[in-house]
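Complex shown without one protein chain; remaining protein chains in place.
Letters A, B, C, D and E name the chains as they come in the text, with residue numbers starting at 1 for each one.
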């Protein structure tokens, strides 16, 4: 029995049920999923500033999960907030949902495009930085934005699907993408039209992260402590 | 029930039992594994020339697997012979064991080293080319060789383990590796000392490929036909 | 007297006369050219799958050429099928027609575009992989396709020339190319309009390969056996 | 009169006086410097985990500085914690001390090495990530560690200088560095021996950041709001 | 008191007054600026051929400046002619105006575009080469040309401003630039519209070079003599 804690790094439980439902569809029979939010922090994560607000609270939830005896942790947000800090602090495997998604996309095609969500202001830094850190910039055709606030997309499902299709079409036809990555953990059930009409694989990040986390647990693998070395002890005040 | 065919691209069944046993340990309960060799081709794959000998026969076995109704295929050799050709020809997901291994390694650390096996002549081209094709050259600290013929390593288990530890030590201490990838599908049960004494994750490629293949099947993903487009019909004689 | 064997890696002699005629125009007076096809394999090479079909038969023809006492070998196809395997097996210099062409193009300008031929399905993997392997991805502005089956282009010479000009124009005006590389060994006498009206050098790959091969022979150079080491002896069944 | 706020992203004022003294030496006559710590967070920053602890508090101090009417802000720590988030939130120019240092080093030579301080556990991720994000990985010869806790170095000045010289010597003689960057804001007055005996420029990051910040203010420049776009309004709880 | 010599590497004093006026606005109170032209060479620098004409005379003026006791030298042309040769020959800090501009641009955003001036023939080599040499190709979105002879732009100020705005608009909207670099030292007072209407930082290279040079002088920094080693003595005839 594997116990995996899903840490949703936003100060709202609004997405939890949808996440659990979606992840439940892909988990192994003997995986037990728990889900938790951060109590402080931003309501949604759409830029590096939001990441800075979420990071510490997220890492602390990850630490709690390890202390509780979980076998693995998933930080469920495409910004991967706190991921690298948590990789240092934890010994159990911890994954974000961005990093596994772009690696799987790289195995499926030659160039992927990320379909980010919001906001209107098009904050590119957070996602561009992640692609760079994960070493896959040469495989990334583009990062495109639906330009909808994350907190709106579930309510405006039709617009979400339409905007996704529009941007994915440009990614494929102009940017040279052959694979699409959904750039947000809150896009549920909108990928079919892209998959079918554009004839490209669409990587939905949450389930890929789940399967990666389960695999790491079963294979006895976790982040390298030679790169993500344990933080030294010191006074840290909160 | 998922049906996955393991194609071992060498003209010998010598490894099949060991492979099935090892993969069986990590497969999902509802995965059914079948294994097959190529009937013609080389006895082992240690260089690009061996790949050229194995490639067509391997791809044909993969086609057969799809025709039989398999849900996914694993080409079980770290040279990934025929992988890209098979990605073009097949519509079901197909993975090698090198490509998933180096992507998983990239998620675990910053720089991985590949521990290749043989032969004495140190044929670098095959593995160096794969790292480049998979877009991960900047993450690869080194490719090191045990310099033992692949066909000898199971018989000389002690030497295998010793040479692995020696080369992994140099990879970590001199080349800057923080993660080790076993560069051959025929190394069984020799990674513990490296993992424990060098304090690095050791990626064993076979099981990682299996879990990746299962995930792709379950998530409805396969290679992008926009990059790996179906080959046009034409006369091909054998 | 140099003896160079041209191995045409398709199972048809349809192109041989045209190739010999074209190459004859550029060879040194004291070069003797011989030409041979593979007896098995595909009729044309338009994707990685075709490469897999041609590779072994091609390498065997190369081996035969060395055994016969040739001084150098040219694998005459822009997919360079079997090239790296043959580099391992042979000691005499062996060249493809893609590799010299893109290196010459890199000496002439800053960014080259490759004008590939077919088929309709636009199989990008074969050519994209070669550019990457040859270390010149940063110099490649684009790979564009005439989208005509290779076996049709000689019969539809006007369409071939028109499509070439159309795609080269886009390469220069939109992709930033300053140099054009013909991405197929079967395009004869169609480059003038591109050269003159677009004011760019057009690299025709066959003659460049011939002159490279002659130079290597005369200069006593051949592929490095430290990278393309000789394959170890082993049982290989066909 | 320029007003620049130095935000020291650690929960101790131990370094403030030394910093002000050092920066005072290089500031323009008409620059007014103020310095502030974060009240919560870690005592020192030696890894990504420390960054996660410091980030939010640091960004908030930066926001306060802008609200107070400062003309520019310096986040005074070589980890550049919160820098990219603050670049999004602020409109006035904000610099870290790592980013200007590595760009100046790139103008002085071909390959720089960073001399990081601690701790014993050699946490590479924080500094390796920054080099990558700043686009200068190809110019970085190595990151080397004094392996002393940051909080000890001022007390063990002799050891600090000795270890610095040792590591810089290896950087120059073995790693190919021609320029040295001090990888911590708390190394004062220890660079002379390296400069003189190794004959390399030694970039001390604090003063470089100060001069960069002054220049940006005077030239009317600040971070691009097209990349570091202003964060959207939303509920963020602390 | 810092003494900085501005070497204008063209055989005309036409720009000197404008340069001095502009630089005077940004210099420190205790910086003394002197300006000098080369007596031989081209009237303007718009291509690599012009650089070849200017280089030796430029380097000799730089040597003279050092001999006269200057503290620093600025080669005032965006082609940076003779910069690397002068870095070898001189021990005092020497900067071009291209190199500091693109490093500052890289600190401000993610992708910069260079707005070059002339001539009509669009000579890309000079500027493309510099971006590559400075290690910032991955940060350069595009190099665009006003396609006006440099010697015309001051006389046709309106056209200059209009063309700049046109090209900068394309750079931002199509090439993905978030930061603009003026690619010529002779563009004075034309950047405001770009800055305000396109909402991007516009890096004017002259003042950035001046502030960089002053900073290097004050911080005791100069080009690394381990990379830019002093030229050996030998007979050199002119």
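Quick note on the criterion: contacts are C-beta pairs under 8 Å (C-beta built on N, C-alpha and C of every residue); 3 or more make two chains touch, one makes a residue touch a chain.
It should be emphasised that the depicted structure is a prediction, and the values quoted were computed from it without experimental measurement.
One chain is not displayed; in the complete assembly it touches the shown chains B, C, D, E.
In the complete complex, the hidden chain is touched by one of E:53, E:78 or E:188, namely E:53.
In the complete complex, the hidden chain is touched by one of E:42, E:72, E:93 or E:205, namely E:42.
Only one residue from E:34, E:170 or E:229 touches the chain missing from this view: E:229. By the touch definition given at the top, subunit B reaches the unshown chain through residues 124-125, 128, 137.
The missing chain lies against subunit E, touching residues 11, 39-44, 46-53, 55-56, 59, 82, 84-89, 118-125, 128-129, 132-133, 149, 151, 227-232, 234-238. Touching residues on subunit D toward the chain that is not drawn are 110, 138, 178.
One rule holds in what follows: only the chains that are shown with their structure count from here on.
Shared contact partners of subunit A and subunit E are C, D. For the pair subunit B and subunit D, chains touching both partners: A.
For the interfaces C-E and B-C, the C-beta contact count is higher for B-C. Remark: subunit C and subunit D have CA centroids separated by 52 Å (rounded to whole angstrom). Chain geometry summary: the mean Cα position of subunit A and that of subunit D are 29 Å apart.
Annotation for subunit B: residues 110, 138, 178, 227-228 touch two or more other chains. Taken chain by chain, the contacts fit none of the simple shapes, being neither an open path, a ring, a star, nor a full set of pairwise contacts.
Contact between chains, as defined at the top, is found for A-B, A-C, A-D, A-E, B-C, B-D, C-E, D-E.
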